[in-house]
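Not every chain is included here, but those present sit where they belong.
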């Protein structure tokens, strides 16, 4: 066994630099500690003071988020946030990024991302009922990207499928910016009784800390600081950090933990999952939240390998582990529950009378630092952003010029961003638990809430194209677009979770993007009454110094109170009137059309009118609730004609539409728009409700999509378009 | 014609849930004298190649690219020439 | 009808079956642990989908060692009705209660989608509520659903009319498009598609109810005989 360097040797040889801690951070730690830290102590600091755990760069930005309204039961700060949905029930949700691990090891990286976010949900006491995955890749042109997509999708599917939580939705975006830095974000949604919310705290001197689940091994050691570091294609050493997911173990863990929160509430003080920075972060955070201290005996920790050092044990990110704080005298009662599921459950320490975080191994004290030193005393950096030159001097507007309606539509429908994603989501079990009313493939997913007469609508959205042009407007658009997805199903948006995927925050231009997009997100969440209840930060999405386009992912949950008013995007019958809600203008900068034609996006974005957005959404929701419309779809990638085509596919019912716009306008991505169809009997009522917000475009018809634009007409067979759209992605992934 | 025999197994320190489940089940059904279990994959390929070295180089490349996940798995193989009769 | 729904570690469709048979159809449905050793008193035993023991060795290969399997074999040998769905089907083949094996789908991918099926034999305790050659659509959700049996076994299955459901658009490579089959005696059925996922109009389809309604009918008959 190697001997660890002494505190004085550490001071001079600075091993912590490799773990992502800077010299001044080391000095800060030593000064606050009042002596030189030993190897274990400074190792724990490197994990706890990483961006992943301490949010040292993003904290000032996250503070600006709007996190409360009258429905929020628990906001950010715990494993996941909680919102009341009525009838005594609450929805719990959170999203997490696993971009780095998935880039290194796509299958296990994606799988353990799903495993991790599920633990966040049941740590609150909620039954996980749905998973969504938001993915972003380069265009699938080369074998590497195809393999990457295959493995990420396999990893997500194999985990969710085995554990028995349906993957009901998500998104898959393609843009050159993600070629070397894919995004793998997963969201989990749970449902629980309002009264049973569980927090991750370790209070009450003498109470037991019980370690539950998989044994600790040398996998993923110090993954938190690894995820908070920038990424180099040459750096093969990163490969040692691979963790393997065990969905079977996690299934047992979910069932056992939910049994504890349901039947042993009196014994349980707190529960938390072991995520980033493993044992140290779960235990220290639990102590921190209760303002207590604790002593742990590392010899008691279930270990998979011999001779693990305290550094390795505490910073291992072995999966499928949970930490419980249990009242003295109830240890056996709780351990018995886990034994019934064949799970390891061991008392590894106690809450102490002081505020120290003390670790023992082989009878020696290997760490003795104040809890606050690892939590509240982590540095916070107030970066100043600098506007990138390309934003200060935006390029001229993109003019698509004279396009051919039909050829353009066919190309857009086959672009992988718009192409039918069945090739991806059919690898996910979307129906297990038998609550899925609307699964993947439409806009938002809809699941029923057992024990109520309600349903939840779920969606994820991100769009780096807009944020690349204007992070603030783009941030607001992302929130608005997620809300539109929900509203089109008939749901009232309740709140959001997010994954903030950005580049290196120490670079002023990257920090600018982060801070500006937060402004947009805050404005939109206030306008749409959707507070942020949880989220996750993934910075350092850079490869060889090149950052991705700022790509916040918004996961949004909405509520449907009337199960008879669930709307779908498919046209239902011929002869109904088709309306667009919202204004169509020449919005081509940042559009899919621009990415397809020019290979990248440029130009200026039109500011988002949030009041108008809110008004349009309220109208659509009203119209659905009053049963006036028979189909509803939001207009997003590829614009109005793309939305019309998608609405035609379900039942082979197209539409004949006309407007005096230039042909390209049918692909414009003006915000705030929906398409609805209205049966003849409801036209008067609908028009009275909508007033000037709705413009009649034409009527539905069997089997054909026909368009009359200024100077150009198009007629296309719906079945042919559908086939192009349906087969494109499977073909491109081959 | 050459024949390659390829073994793929988990690297040390990588969790192997399969082996865990097999070992626990064996213990449960009375085979509790089994001390360790490891699970790997075994492939056989036959291929034509100009010579042994070329065959080995190709098999190595195929293992690295496809048969093993080099992030979590290690592999080793042997390549033998088959009789000319083929 | 009094149904036992078995639950192995890693089963994940056990609650869905309880819901379909108990809540939707109003029958008595009881979850029975894989540790149980007695199945007397039940009319039907349902073996649910999921990933028993993670399916880490082969699907169903570990579950067959669970204590309840001895009771299940006795139950089946005595003529009791046994329905295995998805992983349940895989467990029944591994345990030798049904012939053949379920291999990896030819695409090597997990597939979740609605699948049209032909009712190839409606004269069984599991399919009598359907019409002969009726086409129904049930969801599938599996990675290993590719049915294989050696040629002699396969021929025998066909001669005996043991194939109950066939895929119309074979999604996984199953021989003879087999989606569900019974044992020779006709009291044990395994099927890859999930009837319990097509049991409520709210969720899009009620095509699967016939499987359970058939069993309700069959067990009523049994009760009358017993009197």
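Read from first to last, the chains carry the letters A, B and C; within each, the first residue is number 1.
One rule holds for everything that comes next: contacts are C-beta pairs under 8 Å (C-beta built on N, C-alpha and C of every residue); 3 or more make two chains touch, one makes a residue touch a chain.
All figures in this text were calculated on a predicted structure; none of them were measured in a lab.
Per the structure file, chain copy numbers for the whole complex are A x1, B x2, C x1.
Keep in mind that, in the parts below, only the chains that are shown with their structure count from here on.
Taken as a contact graph, the chains are fully connected, with every chain touching every other chain.
When the C-beta contacts at B-C and at A-C are tallied, the pair with the greater total is A-C.
Separating the CA-averaged centres of chain A and chain C is a span of 36 Å.
Residue positions of chain B touching 2 or more other chains, listed in rising order: 17, 21.
Across the assembly, chain C contributes residues 53-54, 56 that each touch 2 or more other chains. Residues 17-18, 21-22, 25, 28-29, 39 of chain B are the ones touching chain C in the complex.
Within the complex formed with chain B, the chain C residues making contact are 53-54, 56-57, 62, 65. Residues 104-105, 107-108, 214, 217-219, 239, 242-244, 246, 248-249, 304-305, 318-319, 342 of chain A are the ones that touch chain B when the two sit in their complex.
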